[in-house]
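Missing here: one protein chain of the complex. Every other protein chain is in place.
Letters are used for the chains, namely A, B and C, taken in the order the chains are written, and counting of residues starts over at 1 for each.
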Amino acid sequence: MNRVHVPIQVRWNDLDAYGHVNNATTLRLVEEARIHVLWAPTALERDVEGVVPAGPLGVFNASPGSDTLTFIARQEAEYLAPIPYLRSPLDIHVWVGKIGGSSFELCYEVHPPAGVAVGTIYARASTTTVLMDAASRRPRPMRDEERAVLETYVGAPIAFRR
Amino acid sequence: MNRVHVPIQVRWNDLDAYGHVNNATTLRLVEEARIHVLWAPTALERDVEGVVPAGPLGVFNASPGSDTLTFIARQEAEYLAPIPYLRSPLDIHVWVGKIGGSSFELCYEVHPPAGVAVGTIYARASTTTVLMDAASRRPRPMRDEERAVLETYVGAPIAFRR
Amino acid sequence: MNRVHVPIQVRWNDLDAYGHVNNATTLRLVEEARIHVLWAPTALERDVEGVVPAGPLGVFNASPGSDTLTFIARQEAEYLAPIPYLRSPLDIHVWVGKIGGSSFELCYEVHPPAGVAVGTIYARASTTTVLMDAASRRPRPMRDEERAVLETYVGAPIAFRR
Partner (left out) sequence: MNRVHVPIQVRWNDLDAYGHVNNATTLRLVEEARIHVLWAPTALERDVEGVVPAGPLGVFNASPGSDTLTFIARQEAEYLAPIPYLRSPLDIHVWVGKIGGSSFELCYEVHPPAGVAVGTIYARASTTTVLMDAASRRPRPMRDEERAVLETYVGAPIAFRR
């Protein structure tokens, strides 16, 4: 299965008064992984050597003036183990769970840094992103080149324990 | 149906670069509503007249030294309309969707302030809270008095569009 | 001395792993007080009865399309006592410490809710706001009507212990 691995730094301030990464904040880490993976390089990034390149799915242009907006229509998360503060980045796995007419589901597993608590999964999550036409603010059909890129990373959706 | 209404202030900083309340941040508003509703008065609150009293379900004591910890095992949210910045508080509806042996599901609807965009629901969400024994860090059975309070606010769980 | 009193709700998530409101987060509370005080009613707020009105200094229009942008050029804070979580709002005092040609300094004291820990001041802060022309993105002179409103709330600047 073809997953993207995104290193995401926890911040000490992500901890809440219980001393672990807060559950709502975990979705902020997931959000950051999604942006690393999905967004095409920005103008600023294109001009700079050595800048972290866009993610392998980097087909969506979120720059001001782009003809497309994205909207998160739903998200879901399951918390399996508390996330501690560590200065090395978490390893967030990202893949595509489902592709629709104008939307797609991303799936995420939040893993410890390589070498830490091996075998642990801290959390699983999924998000549904809707592609919107920037002018009309209505959903617009997915383009063939977008679908082609997403298809490279399709895997089984998460079976949440509800 | 018996819902608790919790007024929660949006902060300007809850907006993201799209100019609306960020989707992960919406779960922070929901978290705050949950704490208002569930937590018994703290020692500091008990000593003070005029302090906002504990919520009507205020049976859970989250103070340091309490014999119970709570853990969010899952959450889910559906976003229906963008939440703008307003200085008057949102009206978050909270009710109990399900009661288990040592856990319960809360359901939330995020509404505009009274009088604003009447009929709009910005978002729906649910969270599953597990009661843990503070010493053993394992789930512990719900007590009769806890169940009795939760039962007062039981309503139909949210039918998420998945 | 003429101070504006702004009630600002702490969120449980403002606490960090030490169990008190985080010091950087305190500046977020101060930011929210500033916006309550300074911003003119938004279009949405003007249409709605019962919505919290703009602050008494509400002369600055931050809506998209406004001819003015504001920029925080500096801020400073001094922390005197840890801020606990309470469901009743903090009482943040705001006044004008200094008025310049195209900028002004606001001063803040963060107090407990009325009746709690009487006499305590949790923190003091100041911020310098620069008025910018939205088109040129350069500082622009303060207008007479802006200066007149700010002058109503002038008080002694905070003498920080450096």
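As a convention for this text, a contact is a pair of C-beta atoms (placed from the backbone, for glycine too) under 8 Å apart; a residue touches a chain by one contact, two chains touch by 3 or more.
Computed from a prediction, not measured in an experiment: that's the story for all the values here.
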| item | value |
| --- | --- |
| Sole contact to the chain not displayed, among A:71, A:85 or A:160 | A:85 |
| Touching residues (missing chain, whole complex) on chain B | 12-13, 15-17, 19, 22, 24-25, 85 |
| Where the missing chain touches chain C, by residue | 18, 22-25, 27-28, 30-31, 69, 71-79, 160-162 |
| Touch residues of chain A, complete complex, unshown partner | 8-9, 11-13, 19, 28, 31-32, 35-36, 42, 44-45, 48-54, 64, 84-88, 113-116 |
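Methods note: only the chains that are shown with their structure count from here on.
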| item | value |
| --- | --- |
| Relative orientation of copies chain B and chain C, as a Cα rotation angle in degrees, nearest 5 | 180 |
| Most remote chain, CA-based centroid, reference being chain A | C |
| Centre-of-Cα separation between chain B and chain A, whole angstrom | 26 |
| Per-residue multi-chain contacts in chain B, two or more chains | 28, 31 |
